[in-house]
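Here the complex is missing one protein chain, while the rest keep their positions.
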Amino acid sequence: MGEQHHILSYGKLTGIWLILLTLSGLTVSITRIDLGGWKVLGALTIACLKAGLIIAFFMHMKYENRLLRGLLFLALTTLATYIGFTFFDVLYR
Amino acid sequence: MDLAEQSHTPVKGGFWSDTGKTGITAWIFSTDHKRIGLLYLYSTFTFFLVGVVLGLIMRIELMAPGRTIMGPDAYNALFTVHGVVMIFLFILPGLPGAFGNLVMPIQIGAQDVAFPRLNLFSWWLYISGAVIILTSLFTGGGPPDTGWTFYLPFSARTATNVTLAVLGVFIIGFSAILTGLNFITTIHRLRAEGMTWGRLPLFVWSLYATAWVQILATPILAITLVLIMAERVLGVGLFDPARGGDPLMYQHLFWIYSHPAVYIMILPAMGVISDIIPVFSRKPIFGYKMIAFSSLAIAAAGSLVWGHHMFTSGMSDRAILVFSFLTFIVAIPSAIKVFNWVSTLYKGSISLEAPMLFALTFILLFSIGGLTGLILGAAATNIHVHDTHFVVGHFHYVMFGGSGFAFFAAMHYWLPKFYGRRYAEKPAIVAWALMFIGFNITFLSMKVLGMKGMPRRYYDYLPEFATLNLISTIGSWILAVGLVIMLVNLFRGLFYGERIGSNPWGGATLEWSIPTPPPTENFAEEPVVTHGPYDFRALKGGGSGGEKF
Amino acid sequence: MNVLILLIRAEVPVNPAYLTTTTEAIDPVFMFIFGTCLVLLVGITAVMIGFVIRYHRSRSPEPTSQVAGNIWLEIVWTVLPTILVLVMFYYGWAGYLALRNVPKDALEVTATARMWSWSFSYPNGQSASKLYVPVNKPVKVRLVSKDVIHGFYLPAFRVKRDVVPGMNNQVWFVATKPGSYDLFCSSYCGSGHSAMISTVEALPEAEFNLWLQQTKAAGNLDGKTLLEKHGCLGCHSLDGSPGVGPTFKALFGSQVKVLRNNRPETVTADEAFLKESIRQPTATIVVGFQPIMPTTDLSNSDLQAMIEYIKGLK
Partner (left out) sequence: MTHSPHKDYFGAKLGMWLFLFTELLLFGGLFLLFSVYLAHFPREFAAAGRQLNWILGTANTIILLTSSLFAAMAVTAVQRNQVRRVMGLIGGTILCAAAFIVIKYFEWSAKIGHGIYPGSEHLKAGPPGESVFFSLYFMTTGIHGLHVLIGGTLLAWIAAKVKSGAVTADNYILLENGALYWHLVDLIWIFIFPLYYLIL
């Protein structure tokens, strides 16, 4: 397994940070105005975006090998299925 | 106590002495996977005996209707402690902790696990958790009486010492997580040259699958236990209907972990069997790929069936539909394993030494347990037998007839390698026979009782159930006698029995290619693996890398 | 495929009258799955033992084959079990539906579970600690829990449903023969779990209706019936035998050691004390007992009747 040590420049990191702040601002603003159910969707999509950025750059996942990425995907899908399958009960009771 | 015995083990050499360190600290602070493995063996084993005794006492109480030797509260505490000890202190850490640690690194040609210090830490967590659980029995409101499932709201109301016990289980869960990540990293990173994934012994494959379950399921148990404590200490009321909580959500959370947990118990056992059967039939395992794959399949599908413990709870019918369906799906990989094991025997040259006997018994008992699992998995039939002794019968067949007998097989198969001496064959067979008979008498009668409608966790029962309960109790004594004979013979043999060479059974996996007992670093020089784990012809031709034998 | 069709069928239709009894719906399924499993087990075991004997080292000193797999076999014993389990699953599900669709004309009874007693109340206000039902008439039981999770289990009718606080679970069954059938609490609920049993009393229609009317006509019930009805006797004995709660025998007028806000004191069990103990059980806790007694809402007349009865227990 190649052990590449990719170094991110301070500039790039700061850039990511700025994007993250803007996204946070966006979340706040869309949830202030009334969008009904869409709020949830919007806020969560943005949250996922932010999470994605942090994982990809701050946590260097973008530069890791396929194994690590695969495993992360596995963990996330597991959590998703736990939640999803519980709703087979909750929604149809 | 056990450790003391070891220090005057007649066999010198290997990891017992080559570090020069002796005395208790050389054990409880050692980072050598073999020593840690033995620590796990002796600790889980001790707790196992505790659980066994509790089980036998329970049987005595159930011998006759009404009060036999104790009152209801004592009995309720008994089955709770019995369940908690057996599951969290014995069978979950047992096989991975003891034999995973002992042989897995050697089988993949490694010096040790990836994080030896973390490995030691896991054991310490395990022991601390165990100690906390034991203290919970004698302090506060006395031993917990909730059943090992800790169902709310009852476990929030009872005055017994649930909080402490739950804390102990929490810590043990943490230990399991660390062991899991240690094993996964080890298997990914420390395989010797030539040890391709296609050449991993099936025991390693099963540990790999197990480790994933430990990592992905145990955190859910952790948070569930935290919520129980919060419920009791802070009264958060998250599962309290009066305050909008939903008791069924607790059950979901609990089983999201605890069903996969049953595969943590059985997968390593299946691995042991897959390693033993080829050796004693001198024939490569049949369908290596399918067995390896089915381990992963069980781990994956097994995380999606937890709802089958809640069919009567008032869960939605659609959920019952889905979970019942998936429960049947998860049976298929197990079936595949069984069929492949049996086919391995075909045209082999079978010798029925103790490890093989226990392995074959595993197949039979696990099949009985598993097939009754199907009866439980079908919605219609589950309703009748849920929460009856039928379920008790089911899980004793799989846990004890399955994992338990696999543990015995592993003890007879691998321990001589680490002690340099072996048990005597005849007494082992006698013990096996007694246990086999006693086991079926004890737990088959429980299945019948269940079908006749005797609920579980019943301290007292109606006269119509008396006969079968009496039979079951008598069976448990036969079983216990068998167990005692087996253990005496086994450990007598390990300490004073006849000496063995490096490869008594003619196995082809790496652990048999190194001296007996193995040296601390396992391999003199890094082995180069040139053949598969069950390639016995290669063995005759001189064997794998490492020393000759 | 299979599942999808079933997903749609998951909606439980309510059919007019019952077609089969719950027992008739479950037993064939049990027989089928059990039988299949038995056949499989015997088959596998036979083959295994056969191989062990035939290829024992004494008979075959060397392995006569080194085959390590066969793709066709693998396919066969993957596909066949799959089909087999799908069939089992299907029957299992179909049988379950029968348990779920309650006949419309079913008689409604409410079962109230407490630690550790059952009480059953009927539409006309009649109530009892046994479940009286008419023969050949479907009965729908609403399950209510006053405290923790209990389980309503009738082995004879193959029905079981947990009694979960805050949920309105229900079961239905029909007794085809007069007689008395066991009723268990199947879900662990503490000390009295195994004592939390009662019976289903199946009476011929006429007899049942008579029962339904008569005791009600008797108007206000006597103390004993009340104690039974409100589940007191689940914890308190009348004959001095030990229970989860102190016995009522010779209670009145006796000296009782209690904890009042955790401070020990001795009180005479007079009427006031009994009233208090029943109205707010947690006010005083009798030494040596758990503070687990539930509050029960009682009419003053009922309360009085009970206390009069307790007084009488010398």
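Per-chain numbering from 1; labels A, B and C assigned in written order.
Just so it is clear, a contact is a pair of C-beta atoms (placed from the backbone, for glycine too) under 8 Å apart; a residue touches a chain by one contact, two chains touch by 3 or more.
It should be emphasised that the depicted structure is a prediction, and the values quoted were computed from it without experimental measurement.
Counted over the whole complex, the shown chains touched by the missing one are A, B.
When the full complex is taken into account, the listed residue touching the unshown chain is B:227, out of B:227, B:363 or B:444.
Chain B residues in contact with the hidden partner, per the touch definition given at the top, are 110-116, 118, 177, 180-182, 184-185, 188-190, 192-193, 215-216, 218-220, 222-224, 226-227, 230, 234-238, 242-246, 249, 252-253, 256, 523, 526. As for the chain not pictured, it touches chain A at residues 1, 3, 5, 7-10, 13-14, 16-17, 20-21, 24, 27-28, 31, 39-40, 43-44, 46-47, 50-51, 54-55, 57-60, 67-68, 71-72, 75-76, 78-79, 82-83, 86-87, 90-91.
Methods note: only the chains that are shown with their structure count from here on.
Taking each chain's centre as the average of its CA atoms, chain B and chain C sit 32 Å apart. Each chain gets one centre point, the mean of its Cα atoms, and the points for chain A and chain C are 47 Å apart.
Separation between the centroids of chain A and chain B, computed from CA atoms only, is 37 Å.
Multi-chain contact residues of chain A (touching two or more other chains): 92. The set of chain C residues touching two or more other chains comprises 10. The touching residues of chain C, counted against chain B in their complex, run 3, 6-7, 10, 12, 25-26, 29-30, 33-34, 37, 40-41, 44-45, 47-48, 51-52, 55-57, 60-70, 73-74, 77-78, 81-82, 85-86, 88-89, 91-96, 98-100, 147-149, 151, 153, 155-156, 158-162, 164-167, 169, 182, 184-195, 197, 290-292. Against chain A, the residues of chain B that register as touching in their complex are 188, 216, 220, 248-249, 252, 256, 303-304, 307, 310, 314-319, 322-323.
The touching residues of chain A, counted against chain B in their complex, run 67, 74-75, 78, 81-82, 85-86, 88-93.
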